[in-house]
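Note that one protein chain is taken out, while the other chains of the complex remain in position.
For reference, chains read A, B and C in written order, and residue numbers begin at 1 within each chain.
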Amino acid sequence: MWLFLGTEIMFFGGMFCAYLIYRINYFNEFAAGSRSLNLKWGTINTIVLICSSLTVALGVRAAQMGRRKLLVVLLILTIIFGLAFLGIKGIEWYDKYQEHHIPGASFNAADLVRDYPQIHIDQSHEQIYFSLYFAMTGLHALHMIIGVGLFSYLTFYAWKGRYTPAYYTPIEIGGLYWHFVDIVWIYLFPLLYLIDRKPLG
Amino acid sequence: MATAAITAEREHYLNKDYGIRSWLLTTDHKRIALLYLMSITFFFFIGGFFALLIRLELLTPAGDLVQADTYNKLFTMHGQVMIFFFLIPSIPAVLGNFLVPMMIGAKDLAFPRINLLSWYLYIIAGILMLHCIVTGGVDTGWTFYTPFSTAFSNTKVIEAGLSIFIAGFSSILTGLNFVVTIHRMRAPGMTWSRLPLFIWAHYATSIIQLLGTPVLAVTLVLVVCERAFHLGIFDPVRGGDPLLFQHLFWFYSHPAVYIMILPSMGVVTEIIPCFSRKRIFGYHAVALSSIAIAVFGFLVWAHHMFVAGISLYSALIFSILSYMVAIPSAIKVFNWTATMYKGSITFSTPMLYAFGFIGLFTMGGLTGLFLSALGIDVHVTDTYFVVAHFHYIMVGGAVMGYLGGMHFWWPKISGRMYPEWLGKFAALIVFLGFNLTFFPQFVLGYLGMPRRYWQYPPEFQVLNVLSTAGSTILAVGYVLPMVYFLWSMRYGKIADENPWGAAGLEWKTASPPPTFNFEEPPEVTWEAYNYDQIAAPVEVSLER
Amino acid sequence: MSEHIMSSKLYYGIWIALMILTVVTATVATVDLGPFNTIVALVIATSKALLVILFFMHVKYSSEKLTKMVIVASVFWLLILLFLSLADYSTRAIGHG
Partner (left out) sequence: MSVAIFTMIVVFALRYHRRHGVEAEQIEGSTALEITWSVIPLGIFMVIFAWGAVIYFKERTPPRGATEVYVVAKQWMWKLEHEEGQREINQLHIPVGRDVKLIMTSQDVIHSFYIPAFRIKQDVLPGRYTTLWFRATKPGVYHLFCAEYCGTQHSGMIGQIVVMEPAQYEAWLGGGAASGSLASNGQSIFQQLGCPTCHRSDVQGRGPNLVGVFGKPVLLEDGRTVIADENYVRESILSPSAKVVNGFKPIMPVFQGLVSEEQLNALVAYIKSLSPPPGTAGAKSQETKD
């Protein structure tokens, strides 16, 4: 499993590489784009994910100790947190859609140019920011969806009592996966939302 | 030798079950290896067919056999099929799958079901690729360079991209399986320094597969997204940088060359001691050089981009690093040569392939040095010199190793011997045909013929004709082994447990091996390549 | 995998630490620290990641060498990718007349 996670690191790594290079070259546009994201939702989502990581960790512990009911409850909680995260992400994306910030033909960042006159914004570079934003959060959300699916499967068999203190490897592996997705978000949050939030001078 | 009579009735992995289901749902690593063998052979001949069409087109300077667009699709799909559907899975997924568990004394890979899954992923990717080929193909070159691939080509880039994406996952799963197997499943007494060097080579390969492939995957995802949803990451019109694509692409695709060549080196490292009747010279040096190649291989990717518009200074860095990766390869060549020194050498078919490998690989490697020399690279990059160079490495190196390995382990896989004289004959044809095909291309490239040209100035014709002639000879050389391997499955002489008198655990079980490889779990008490303790087989020594 | 069962108190402790760090990073970002904004954000993110890896993912108590090797190797490879690509982009302006 750890090997697979290593693979995943490089998978996201390619994106981080693209991000880093463009961020250095087009810092202004990235800063403006980052400002236009909703910090409140972003922070709430981070907290939601951290809570879900806690329930997962406690879930693995419950499995280790063979407490079936607790395990099922914790797994369901995790799924709820995961769905909450996706829901909030959906709200954010919808906002972006209304603001015409989705890259493509209808992309328009004129509002950013208007809102942040202090920053010099090039629209095509702004579009790169949002391309990366959607690519990275999209990929992350895809992993979350897979995670929710995986956990539904685990919950079903946990409820059936398949996992015992002697055999709980699937729970452990699912947990590792979930934590990994969480860690990716831990990095995405400051890199996408917190590029430059200091008061404009 | 007494076992030969019993072999017919003995139960082994091939005759345990019959019927398609027992194959398609198998989790036996040996059967999966054979599934892979059949599928990659299929793709090899498709890719080879494209190659022949390309060579035929280039027989004359004018573009007369096919249209320009068709030609572009031909070389693109030749590249994609050969690289992603033949070379990358070739040795790891066939020989590696078959041998890794046996060599370390395990009864299967660590995750047999994931192994089967990886084959299915490969097949899904393959079907997608075939569908893509049949319904129109791609014309971006196997490199998918942006912005051509994202904004200008009007062929099936998305489908091909997804297909390679899936094939990539198949390759990742194979690598993952190997690493865990090598770490966890070694037989008692099989310490790290007793592992066959074939295993070391596969270990290094798996590292590359695990850490490099995802970068390619994500790059392809971005390309597909850019085409489908108009994200603007590589497209200069939208402010992106096309060079970023090249960076990400080569970060995988240069190490991918080592995915192809390292296992082949592993095969050669098994063959040479066996037919020299000697211990390998410098075991640790060879083992470490595999790992060194895997690590350094990741540090050199931008040497594909010296004229692409990267900065002067990073070109210098990448050039110097490229020389570093040549060192471990040189160490291997020296050690093989030293292993033969004062040995007792038999010119059997596998050994001929091993000789071919060393010769062609050295050729390829040394021309690689020319390419990493900045001044020369500017002239010859993107010409036929590069084409010749990587064919020497990939075909001259990887495929020679693959064929050598197939001959070496065929008795173990099938329980039958192939006809030795035909084998030698085919090896000779392959070697001659290969050199005739690709050596003229070095000259062509040096004279300045750019690659991927559908028509060319007439002064290049003589060399192109030579190359095309060579390719037909080469094709015969490749068809021959397939024919006599198939023949030998029914009519070949029955092989005993260890026909070559080779060291290694895989030779200590019956041929073909039982489903769980060993009747009793083996325990290793000897060092690797203990040829001082194994008697040479009688049959082989009688043969000249 | 690991047989070590950790107390739930420890888990809650880690959780609280993670929450605090999240709030801190979001707050600090709105204060002008010059180039340190980015550094602080990354340091906090890395420490959060480490907390998750070491405790939630049990790496601190794992005896498996492979696990640690994989983590180190992946991070190392990621750095190769980032640094060598950057080497190109950051020196591109130099030396081109």
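Note that a contact is a pair of C-beta atoms (placed from the backbone, for glycine too) under 8 Å apart; a residue touches a chain by one contact, two chains touch by 3 or more.
Since the model is a prediction, treat every value here as computed from it, not as a measurement.
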item: Which of B:117, B:130 or B:333 contacts the chain that the document leaves out; value: B:333
item: Among B:39, B:80, B:253 or B:381, residue touching the chain not depicted; value: B:381
item: Chain not shown: contacting residue from B:80, B:153 or B:435; value: B:153
item: Absent-chain interface as seen on subunit A, which is shown; value: 26, 28, 120-125
item: Touch list for subunit B against the chain that is not drawn; value: 63, 68-69, 72, 139, 141, 143, 145, 147-148, 151-153, 236-237, 239, 241-243, 276-285, 306-309, 312, 315-316, 319-320, 323, 326-327, 330-331, 333-335, 337-338, 340-347, 355, 358-359, 362-363, 366, 369, 372-379, 381-383, 447-448, 450-457, 531-532, 536, 541
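Quick note on the criterion: only the chains that are shown with their structure count from here on.
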item: Chain pair that, of all pairs, has the most C-beta pairs in contact; value: A-C
item: Centroid spacing, where centroids are CA-atom means, of subunit A and subunit B in whole angstrom; value: 38
item: Centre distance in Å when subunit A and subunit C are each reduced to the mean of their C-alpha atoms; value: 15
item: Residue list for subunit A, restricted to those that touch at least two other chains; value: 3, 6, 10, 13-14, 17, 21
item: Contacts with two or more other chains, residues of subunit B listed in rising order; value: 179-180, 211, 215, 244, 247, 251
item: Subunit A contact footprint on subunit B (complex, rising order); value: 172, 175-176, 179-180, 210-215, 217-219, 221-222, 225-226, 229-233, 237-241, 244, 247-248, 251
item: Complex contacts: residues of subunit A adjacent to subunit C; value: 2-3, 5-6, 9-10, 13-14, 16-17, 20-21, 24-25, 39, 42-43, 46-47, 50-51, 53-54, 56-58, 61, 64-65, 169, 172, 175-176, 179-180, 182-183, 186-187, 189-191, 193-199, 201
item: Residues of subunit B that touch subunit C when the two form their complex; value: 179-180, 183, 207, 211, 215, 243-244, 247, 251, 298-299, 301-302, 310-314, 317-318
